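Missing here: one protein chain of the complex. Every other protein chain is in place.
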Amino acid sequence: MNRPDLSVELAGIRLRNPVMTASGTFGYGREFADYLDLSAIGAFITKGLSLRPKAGNPTPRIVETTGGMLNAIGLQNVGIDAFVAEKLPFLRTVDTPAIVNLYGNTLDEYGELAERLDRLPEVAGIEVNISCPNVKQGGIVFGTDPAAAREVVDLVRKSTIKPLIVKLSPNVTDVVVMARACADAGADALSLINTLTGMAIDLDRRRPVLANVTGGLSGPAIKPVALRMVWQVAKAVQLPIIGIGGIMTGRDALEFMLAGATAVQVGTANFLDPSAAGRIAREMEQYLTEHGVDDVKELIGALRA
Amino acid sequence: MNRPDLSVELAGIRLRNPVMTASGTFGYGREFADYLDLSAIGAFITKGLSLRPKAGNPTPRIVETTGGMLNAIGLQNVGIDAFVAEKLPFLRTVDTPAIVNLYGNTLDEYGELAERLDRLPEVAGIEVNISCPNVKQGGIVFGTDPAAAREVVDLVRKSTIKPLIVKLSPNVTDVVVMARACADAGADALSLINTLTGMAIDLDRRRPVLANVTGGLSGPAIKPVALRMVWQVAKAVQLPIIGIGGIMTGRDALEFMLAGATAVQVGTANFLDPSAAGRIAREMEQYLTEHGVDDVKELIGALRA
Amino acid sequence: MQFKSMVLSNLEVSPGYFRMRMTAPPAVIGATPGQFVMVRINDSIDPLLRRPFGIFDLGTFDTEFTDCGRQSYLEILFRVVGKGTAMLSRFHRGDHLDILAPLGKGFIPGDPSGEKILVGGGIGLAPLYFLAKELVKSGKVRLFAGGRSKEDILCITEFERLGVETYVATDDGTLGENGLVTEVMERRLEGRSGDRTIFACGPHPMLRAVATIAQRLQVPCQVSMEAYMACGVGACLGCVMKGCNHTESTPDYRCVCKDGPVFDSLELQWD
Partner (left out) sequence: MQFKSMVLSNLEVSPGYFRMRMTAPPAVIGATPGQFVMVRINDSIDPLLRRPFGIFDLGTFDTEFTDCGRQSYLEILFRVVGKGTAMLSRFHRGDHLDILAPLGKGFIPGDPSGEKILVGGGIGLAPLYFLAKELVKSGKVRLFAGGRSKEDILCITEFERLGVETYVATDDGTLGENGLVTEVMERRLEGRSGDRTIFACGPHPMLRAVATIAQRLQVPCQVSMEAYMACGVGACLGCVMKGCNHTESTPDYRCVCKDGPVFDSLELQWD
C-alpha cells in the first residue's frame, strides 16, 4: 500500500499533516527544536501576542490537577515589536507554517495587531484568541458574548487578508451560538477549545494554589468536553474546525477528526513529551496504514452518530 | 483534644457530618448497605425521580475517560408510585436524612412531584435537578436559562415546605446568574455542580461510545471546574452550598468547604470504592484533629483569596 | 464484600490470556458459579473504574502465611483487551488488589439428574469452569467451546480433567471443528430430547444465537451477560439490559450487575 495522504488544507493554508501545536504550549517554535523536527508537523501556533509587552500574572501560575493542569500565565508575552525583532527571524528558517495567536485588551488593539501582522510574510495565518479566561478586560467579554465576538472578528477580518482563525472558549452555555457569530463575521476557521476555567486549593495554607486564584484547565481531563463541542459546532457551522483539548495520541487526534475537525492542536502533551506533536502525526499515519485508509480527509466528520 | 465537631446544618436539615452521597451514584441508599454504614455519613440523595417511570437511554450508558467518566443514564427511574411503594420503607429504617432528587419533563411535573413528596415524612428534603444534560425536554432548558429556572424553583417552593435544594448545571456561561435566579425564587440551598456535557468516540467503529452520543462528565477530572463554581457562587449568593464534583478524599471535601461549601456530595467515588463516603468523613475528622480545628464549620468559606 | 487481596500467581495460559489467583476471605468460598468480582487495579485514578471479571475458580489451600493454616483464594481468567487488563497482566505474586466479591446472581444448577450443556465463546469460558466443577458432582456435563482461533480456546484440559465432554469449534478451523460453536451445539441438540439445560457465556451475538436455538428446541437456557459497569451493585444503572416486558412507558430494565449477570434467556429482549 502507498503511504496514506495526511495533508489537509485549512483556511487556505496547506498542512503536510493535521497536527499543529497549541498557542502558549510551544513558545515561538524554537524552544522545542532540540526535541522535535518542526517539519514533522503541520503547523505551529505561537504564544498569544499583544500590542505591548505583557507581564502576565504573579506566580504560582501552574498546578497539576487530576488528568490535567491549570494555568494562569496571564498571557505574558513580548509584544509585537519584540516579536518582530526577536522571534520572526526564526520563523523564516523553517518550512512549516507559523500561525500567530493574538489577543487585544480592547477592540482597537485587535485591529491594530492584525494590521501589523498582515504585512509579515512569515506569518501564515492569524488565530484570534477571544477566549482566554485569565484577562478580565479582554478574554471574558469577547469570548462569551456573541455580539462582542462578532465585532472583534469583523474588525480583524477588515484588517488582514491572511487566513483568519478564531479560537473559542468552552466556558459558554452554547458554543454553537458563538461559532455562528464568528462565522458570520468572516472567520475562515474555528479553533476549539481553549481552557475551561477552574481552580485549585492548597488546603493546608487555606489559599488558592494559583496566585491568580482561577486558571485554565487543559489536558486529557477536558477531552470529552472538547470532543462534544467540536461535534456540535461541526454539525452547525460550515467552517473548517481545529480540534483542541487533551490530545495525547494519534488516536485522540483522529477522534477529533471523526467529530468534524480538519486539523488538531496539541497543547499540554508537549509538556509531558516534547516530541509529542511529531509522534502524534506518526501514530496517525500508522493508524491509517493499518486500517487501509488512503487519505486522512476521509475521516473528517465521518462519525456515524 | 476533644473530637472535632463535624456537624453542619443545611437548609434546616441537621447533618452529623458534611458528607452526602450524590444523586444517581448511590441508588436509593440500600444498594450500598453492605459496604457502608449509612449512619457514618451526613445524608444521602436518591436517584433522580420523576412522576412516571422513565426508561432512560439505550446502552452503552457509561464510559471511562481520563480521570473521569461519562454517563448517559437518561434519568431512568421507577417513578413516584413505585418509589413510595418500594423504596420508601427502607428510608424509614435508617436514621440518616434522605433527600430526594427530582426532575420533571414539564413545569407542572416539577410542581406535582414536589407536592407529593411534601407529604412524605421519610423525605428530609428535596433536591431539584434542573441541570441534567441528558434529557432534552427537561434538563437543558431549565438548567441554562435563568428565567426558566426561576419559574421551576418558584413553583416547587410553593408546592412544598420541605427544605428545597436546587442543583445547578455547570454548562453555562455564568453560574452566578443561575444561582441568583434560584436564590431569588426561594431555594434554601444550592448544589453544584452537576456533570459537564461531554462525548467519547470509538475510533475503530467510527461511532460515539454512548448510545446517546453525549453524556455527563463526572469524577476527579471536573474537580477544578466545580471548585471554581462553588467559590464564585459562595461569594455572590447568601445561601448554603453543597459542593460536588470529583471528591475522592477528605482533603478534597475540605477544599470545597474552604471555597464556601457547607456540605459536599460524593458521586463517582462511590463506584471505585463503595465505602468512599464513610471514609471521606473519617478522613475529614482526622485532618481536623491533626490540624487542631475544633469545628468543621470554621472552614466554610475560609479560603484566603 | 470489599476486601484487599494479594496476588498469588498470574500465568499467561494462552497468548493474551491470563489466569490470576488471589487471596480471598473465607466467606467468598460461598460464591455461586456465574457470580463475578469487581477489581480495583490500583489506587491511582488510571484506570478510574473497577473492572468486572467472572469467577473462574475458588478454593482453599494450605499455607504458612495465615495462622489458621488454610487460606481461601479465588481465580479469574482474563483476556488483555485494554488499559486495565494490560495493567493486570503485569501483576505478580505479592501485589495487591482491592476486590468486591461475590457480586450478582449466578447460574441455577437446576435438576441434578438432567444433562448440562455448557456453551462458551472465547473468554466466556471463564465462569463456566467454576460452574462445571459444581455440575459434574451430580451429572453429565458437556462443553461446547468456541473461539476465533486455537489460542482462544482456553483450559480445555482442565474441563476434561473434571470429566466434562468437550466439543471445540474455531472460526479458522485451527482447533476442533471449523465454524461457529452454536452450529456445533445445535447439531448436537437437534432431534434429541430429555432433561437438558443450557448454560452459556460469551459474546453477545453468540448468546443471542444460543437463546434462539434454545427457544426453538424448548431447552431451558441461562446466559451470562456482559455490560459496561461502573458500580457493580445496582446503583448507577449503567449496565442495564431490556427485560422481556420492556416498553418505553413501562420500562423493564434489568441490571446485569445485580439482577444478572446470569439470566434465563427468556427474561431478556434479544433485539
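Order as written gives the chain letters A, B and C; numbering starts at 1 within each chain.
Basically, a contact is a pair of C-beta atoms (placed from the backbone, for glycine too) under 8 Å apart; a residue touches a chain by one contact, two chains touch by 3 or more.
This one's a predicted model, so the numbers in the text were calculated from it and none came from an experiment.
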Which of A:25, A:171 or A:262 contacts the chain that the document leaves out: A:25
Candidates A:40, A:62 or A:236 - the one touching the absent chain: A:62
Candidates B:67, B:104, B:215 or B:246 - the one touching the absent chain: B:67
Hidden partner chain, residues of subunit A it touches: 24-27, 31-32, 34-35, 47, 52-56, 59-64, 66-69, 71, 73, 76, 219-220, 248, 268, 270-275
Residues in subunit C touching the chain absent from view: 44-46
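Quick note on the criterion: only the chains that are shown with their structure count from here on.
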Separation of subunit A from subunit B, taking each centre as the mean of its C-alpha atoms, in whole Å: 34
Multi-chain contact residues (two or more partners), subunit C: 45-46
Multi-partner residues of subunit B (each touching 2 or more other chains): 66-68, 219-220
